[in-house]
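Heads up, the thing below is written out as structure tokens.
Only one protein chain is missing from this complex, and each of the others stays in its spot.
What follows is subunit A.
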């Protein structure tokens, strides 16, 4: 499986955020609410990761609700690729 690194996922996340006229902060502890990153943005990012790896990423909402920071997003998707 063609797994993306955390840094590569971060680049994709930056693209998603940039497309909405915002900038992804360098600090992984940044709260997602500060940058207006919502569940559909997360979905878009996950689908971009899917496109890059060729593997479907499916997940339940409870896992998503625990995500609060930029770092949480990166960790979640990095872990999801390994499942």
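FYI, a contact is a pair of C-beta atoms (placed from the backbone, for glycine too) under 8 Å apart; a residue touches a chain by one contact, two chains touch by 3 or more; residues count from 1.
The rule we apply is simple: contacts and distances are computed from a predicted model.
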Chain not displayed: protein name in its UniProt record ("Sulfate transport system permease protein", "Short-chain dehydrogenase", "N-methylglutamate synthase subunit B" or "Carbohydrate ABC transporter membrane protein 2, CUT1 family"): "Short-chain dehydrogenase"
Touching residue (missing chain; options A:4, A:24 or A:57): A:57
Residue of A:8, A:30 or A:43 touching the missing chain in the full complex: A:43
Missing-chain contacts mapped onto subunit A: 39, 43, 46-47, 56-62, 64-65
